[in-house]
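Below: one structure in structure tokens.
The complex appears here minus one protein chain, its other protein chains still in place.
Then we have subunit A:
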């Protein structure tokens, strides 16, 4: 058993070494911590489908419990953004790459990430319909209004007016990037998809300090 865990440790260290070279924002120790955390989260998923990684449910739990996200659709999209190879599992590599942006990304990285999250169908544009879809729960419905969606539609128009610089009624990556650079607040224009400073701090503390102690 001891031999096993020694081997395991060796494996983890090697993996951490490789990953920390590929990922910008974590050093080797941090990568190692994150791998351990990942393994911990996989936990007794002991049916040995190793390599698959975290499934959607588990990942969403983390988003919800650790990072305080609530919007189902956005959480799904975040999962998709992490799951780069689209195999419905977040592998350890995807986990670390994703967290690198999630926790410590530069503005550029975050713009790219958020755009990916918001581009629901992945066609490189955030369309009116996609905006509507993402914003539809953002207002308290006023049943007095004839069209309860009117407010949402209006919000979409406001957003387009503000962000659609080439006036093609949809947001290209360039539009989005320019708008966010002009006004950083628009980074998460269509829903919270990044953790706030407080949960980042808590997570890092938990991941990098508590894990080390174990």
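A few points about this structure:
FYI, a residue touches a chain if its C-beta (ideal position, glycine included) is under 8 Å from a C-beta of that chain, and two chains touch if they have at least 3 such contacts; residues count from 1.
Note that in this section contacts and distances are computed from a predicted model.
The listed choices are "Transporter", "Outer dynein arm docking complex subunit 2", "Nicolin 1, tubulin polyglutamylase complex subunit" or "Dolichol-phosphate mannosyltransferase subunit 3"; the UniProt protein name belonging to the chain that is not shown reads "Outer dynein arm docking complex subunit 2".
Of the residues in subunit A, those that touch the hidden partner chain are 134-135, 137-144, 151, 154-155, 158-159, 161-162, 183, 185-186, 188-192, 196-197.
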